[in-house]
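Take a look at the structure set out below.
Here the complex is missing a single protein chain, while all its other protein chains stay put.
After this line comes subunit A, so read on.
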Amino acid sequence: MEVVDKSRRYDRQIRIWGSHGQRNLENSKVALINCSATGSEVLKNLVLGGIASFCIVDNAKVTRRDLGNNFLVEHSHLGESRAKVVTALLQELNESVAGSYVEEDPSTLMSSNPAFFSNFTLVIATQVHELETVRLDELCRQMKIPLLVARSYGLVGYLRVSVPEHLVIESKPDNSVDDLRLHSPFPELLEFVNSFDLINMDDLMHQHIPFVVLLLKAAEKWRKLRDGVHSSAVPSAEATISPVCASKDRAMLKDIINGMRRQSPEGLPTDHANFDEALKAAFHVHSPPVAIPSEVQSILDDSCATQLTAESDDFWIIVSALKSFMDNEGNGQLPLQGSIPDMHALTDLYLSLQHLYRDKAEADVSHVEARVQALLKKLGRDSNSISRETVRLICRNARNLRLVRYRTLMEEFGGESSSNRGCSVLQIALHGEQSSLHEAASVYVLLRAADKFFAAYGRYPGCYDGQIEADVPALKSLTTQILNEVGATGSSVSDDCVVEMCRFGAAELHVIAAVMGGMAAQEVIKVITKQFTPAPGTLIYNGIHATMNIFYL
């Protein structure tokens, strides 16, 4: 088989998660339970992405139904082991991925050889009954292995990550405000700004002064005018992050900036790009974004950070150091991010400004590193065990740190302890006005009811034409039972959805398997690469109305 240059093959995805993310993928071993259409689609996407290996657990044989909904089987394979066939056809997609299979009933395997699952980086369970997923979840939690559960059912689907705690340093949000500190400029930045004499410089230079300088000069004038204070003291972070800035104050700042423009020979104000950029960035001065985003504040306040032990994860030690940095050298701010956006400016001026921010950010890293080492010493750990590189990575991403905790499936599905949370979430959805949320909540309850139906009758509702009519009320009463169990008595699911659920007859449609397979693979990649933020709850996909909702249950 031809071997392809990996950096070329994976180029389009390395541009998303970098070579370190790709390395994580290429080192991961994944187990899949059931390779019907849904499981096959999940694995297809992961194999294409370059995981190290996969192992399929499935004792089914290829049937005619598989030919109708699964791309990873062929007509000539009818009657053969489905796991064997899917394994072989998946391997054709990527010669670097190793595949194997175990032709056993997953349920039996969980009892007879639970240690089997400890070989894997992550386990994926598809089309598994609720009772079995709870068992599997317990097993995976014991072994500290992340579990992903996915289900396709008629035109709807269910997806859930299950892991006690998932830490994300590089969440890489799509929109992140630049960390320019224009509301509380640090000394080196002010020194740079003060080195410019805007009045006396030549026109060419004036047009190419970085907006950061213009804006800070304007800000100084603005504060004096607004506060009536003749002070050039650097305002502290707390003082300047004031409640919503009045519109007249915003207008005043805008006027000051425009007033700094030079005039054309005809006496009209010029429209140079750097001034336009200053106007666009004025909010940094008058309405700066919150210094500590709430998700990050929760992490800083988490007991894992405040109660360190020698066994604490490196992440929590660094977070604790971040906190004490903020209380001291940081002046209530997180470490400076260090990058600046491109802006209209002379090359040298821009590069000087860029170096200034980079140096300051690196100085903050040094402070945090020193505190990390002090903590390590106090905890009796080797001071080299956390590298400066790791500290730097967390400092640069400090404003975007994410922590997701998932309850166990037992907590989601069972008993009294879960009832408060699940109850209110479902009650709100089922009593609310929003139809798509109502329908998604109905689907969630109905999926659980379908599994209860199977447990009671040995088949899924509506799988036989002649029994649909009788199955509808039986399924409905099971939804009432579930809602009672979670303490949401008095709520009810949509009757149309009950009928629809029976209509589905537990069909596994390829298109739905493909949607769920795509999303499941996406979430697996996030967990493995530790980049981007996994869906923090239970996802319900509703193909009837093309909606997706996440429930925190």
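Here is the rule we go by: a contact is a pair of C-beta atoms (placed from the backbone, for glycine too) under 8 Å apart; a residue touches a chain by one contact, two chains touch by 3 or more; residues count from 1.
Following the convention adopted for this analysis, contacts and distances are computed from a predicted model.
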item: Chain left out of the displayed complex - its UniProt protein name, from "Putative septum site-determining protein MinD", "PAP-associated domain-containing protein", "DNA primase" or "NEDD8-activating enzyme E1 catalytic subunit"; value: "NEDD8-activating enzyme E1 catalytic subunit"
item: Residue, one of A:Leu155, A:Leu322 or A:Ala441, that touches the chain absent here; value: A:Leu155
item: Per the touch definition above, residue among A:Val177, A:Val290, A:Ala310 or A:Leu351 touching the missing chain; value: A:Leu351
item: Residues of subunit A in contact with the chain not shown; value: 1-5, 8-13, 15-16, 37, 41, 44-45, 48-50, 63-65, 67-71, 74-75, 92-95, 154-155, 159, 171-174, 208, 273, 342-347, 350-351, 462, 465, 468, 495-497, 499-500, 503-505, 507-512, 514-515, 517-519, 521-523, 525, 532-536, 539, 543-548, 550
